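Every protein chain except one is present and positioned as in the full complex.
Order of writing sets the chain letters: A and B. Residues in each chain are counted from 1.
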Amino acid sequence: MVATSQNPSKIRIENLGVSYGADPALRSLTMDIPRNEVFGIIGPAQSGKTTLLKTLNRTIDLVPESSVKGSVYIDDEAVVDAPEPVPAKSLTRHGLRDVCGYRRRIGMVAPLPVGLPMTIYDNVAFAPRQAGVKERGQLDEIVERCLTQAALWDEVKDRLTTLGTKLSGGQQQRLTIARALSHEPEVLCLDEFSIAIDPVTTMRIEDVLRELQSEMTIILVTNLVQQARRLARQTAFILNGELVELDDTEAIFSGEANDPRTNEFVSGIFG
Amino acid sequence: MFQETQHVKRKKRAERTAQGVFLGMTLCMVLPLIAVVGFLIYKASPVLSIDFIMDAPERGMRAGGIWPAFWGTVCLVFFSVIIAAPVGVLAAVYLHEYAPENWFTRMVNLAVFNLAGVPSIVHALFGLGAFVLFAGLGKSILAASLTLAIMTFPVIIESTKESLAAVPRSFREACWNVGATRWQTIRGVVLPNSTSGILTGIILEVCRAAGETAPIMFTGAVFFKAVQGGDVFAYGPMDQCMALSMHLHTISTQVPGVPEAIPFATAVVLLGTVLVVNATAIVLRVIIRTRKKW
Partner (left out) sequence: MLFGEGGFDLIKFLTSPEWYPSSNSNPRYGILALILGTASVSCLAVLISVPFGLGAAIFISEFCGPKLKEGLKIVIELLAAIPSVVWGFIGLTLMKGIIESVFGVPFGLTVLNGAIILALMCLPIIVSISEDALRAVPDSYREAAQGLGATRWQLIYRVLLPAAKNGLLAAVLLGVGRAVGETMAVLMATGHAVNIPIDGTPPYFHALDSVRTLTATIAAELGETAQGSPHYRVLFLIGIFLFCITFTINLVADLVVRGIRKE
């Protein structure tokens, strides 16, 4: 674990620009994300939210034809530091080098649930094993802890040898969270995690997030107003790759935000 | 009561005719397969037996069995698989999982695609020039197997790439998100879930190699070699060998006075082996597809 700095911001983003070929996905984004709380991000489709998360966990390196400019700091350590645009695949020369070790500091939950085609046990043990944990007792403990934290342990503790792909959507999404927790991340990113799962599971996961925020920074990309209001203290509105407004969640959704575009978008969600 | 008009009746008749015509055309595909296999077995029946495979030929191939040719084919196929399969699979893994999208990758993919369409006699010429003459291997099992390997490995690459592509991208992304390297992802998730498809592809290509004549004719297969029946140590890698495909060609075109049943029986052994292995691979593929993990 990296020593935490005294800075109240866990993540500092400065003038971040990301393009896919000639199409810009993020334009000169500057934002501070506070530590140990849930931070909301809202915005329409194709506004760059997923690109932002991919840049945070450096999987943008694996997207062909992408280029990155700007800086991202976690705890004042440079993750991306590129004053001029560089191709994303060469970011190891303009940011952190040990990308795979770094990715284990960030947990990522994608919109569609993914159970890997292996046993539930192996799903959760996958990341620790790749990181070098081999002892059975240690792995057992990690699997139980993460599945419990993800509110899935009681349902699967007697069938840990079931294939991960055979679980229901809600169970697979909790399995993904367990997988994300298995490498003890400092930051947990959730990208519209509830769009493909039922409301009951969504509520259970929201309870989990409320408990986890004391241990880690949580970035919640969502377009569910009530979800953002329930969980996030601050929310950022991103449109066309730009940060339009960042404020307390209540202010963003009040209909009287500082930027008219925010009000327009928010009223659209209300329908 | 709804009466059919003349127009509707005519349409229905045209429909049935069309269906019948197309069914007939399809039967023209099915019937020759049955006719060929049946005709060969019928004409080969006087000499077909296990002894036919295990015995050596006698009296200038006019009697006896085909062991040296059978074992020669086995040796050739064995050597060509152990060369082509690892190279082909690894090349496919590189091309599908690692290769960046640039002009070099496009050229390689184009080259592989075209190599798959080269006529077998051109492979034979290449094998002759490159392995027998230039590399100094002389006519040998090794040279012939290398020629067969060059012939089969583009198709192994294509079918391996297909099996790799059948594994959804979401699995790979989930692995990268937890900090696995590309190789850890391939070894942990992608390869274990594409092994069956890869193996099926290799088996099918191996069958094709077993039946080929031209590529081995000038690179290592010979008309006759004195070998004891049932001898499994008959051939070393630098020896020349007999082969089933070449044997069939020779005794049906170049040896006068061979009793009719012998070439037919040779054809049955060759065709039978190829069809049985093919059918097994196809059935395996169907079974695996029904037991999918996702």
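Assume a contact is a pair of C-beta atoms (placed from the backbone, for glycine too) under 8 Å apart; a residue touches a chain by one contact, two chains touch by 3 or more.
It should be emphasised that the depicted structure is a prediction, and the values quoted were computed from it without experimental measurement.
Taking every chain of the complex into account, the chain not shown here touches B. For the chain missing from the display, the contacting residue among B:Val118, B:Ala166, B:Met238 or B:Ile287 is B:Val118, taking the whole complex into account. The chain omitted from view is touched by exactly one of B:Leu48, B:Ala91 or B:Cys207, namely B:Cys207. Seen across the whole complex, the unshown chain contacts subunit B at 11-12, 14-15, 18-19, 21-26, 28-30, 32-33, 36, 39-40, 43, 110, 113-114, 117-122, 124-125, 128-129, 133, 204, 207-208, 210-214, 217-218, 245-246, 248-249, 252-253, 263-264, 267, 270-271, 274-275, 278-279, 282, 286.
Keep in mind that, in the parts below, only the chains that are shown with their structure count from here on.
Per-chain CA centroids place subunit A at a distance of 48 Å from subunit B. Residue ranges of subunit B in contact with subunit A, taken from their complex: 100-101, 170-171, 173-181, 184, 188-189, 193, 293-294. In the complex of the two chains, the subunit A residues touching subunit B come out as 57, 59, 62, 64-65, 89, 100-104, 107-108, 110, 112, 114, 116-118, 126-127, 130-131, 163, 165, 176, 179-180, 182-183.
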